[in-house]
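Every protein chain except one is present and positioned as in the full complex.
Up next, subunit A:
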C-alpha cells in the first residue's frame, strides 16, 4: 500500500524541500503541503508540475489523488506570518 512516507520520499528524492507534510491513510488519496526554493518565481501550475514530475509514472499507476498546496519559502513565510 502506498503510504504518505513513501510519497514524501519520492518527492524529496528529486525536489529539495525545506518543509513537507504528506497525509492520507486510505492508500490512494493523499494531501500534501510542500515548501521548496525550486518553487520561487514559478506560478502555481508550474509548482505542481514540478511535484508531478518528481512522482513520475507513480502518479498514474499508484496514486489516485494527491491534493497539494505548494509554497516558495517566501510565500510560506507570508502564510505563517
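Assorted remarks:
Keep in mind that, in the parts below, contacts are C-beta pairs under 8 Å (C-beta built on N, C-alpha and C of every residue); 3 or more make two chains touch, one makes a residue touch a chain; residues count from 1.
Definition applied: contacts and distances are computed from a predicted model.
Protein name for the hidden chain, per its UniProt entry and selected from "Glutaredoxin", "Aspartyl/glutamyl-tRNA(Asn/Gln) amidotransferase subunit B", "Protocatechuate 3,4-dioxygenase subunit alpha" or "Cell division protein FtsX": "Glutaredoxin". For subunit A, the residues in touch with the chain missing from this view are 44-45, 48-49, 52, 59-60, 65-69.
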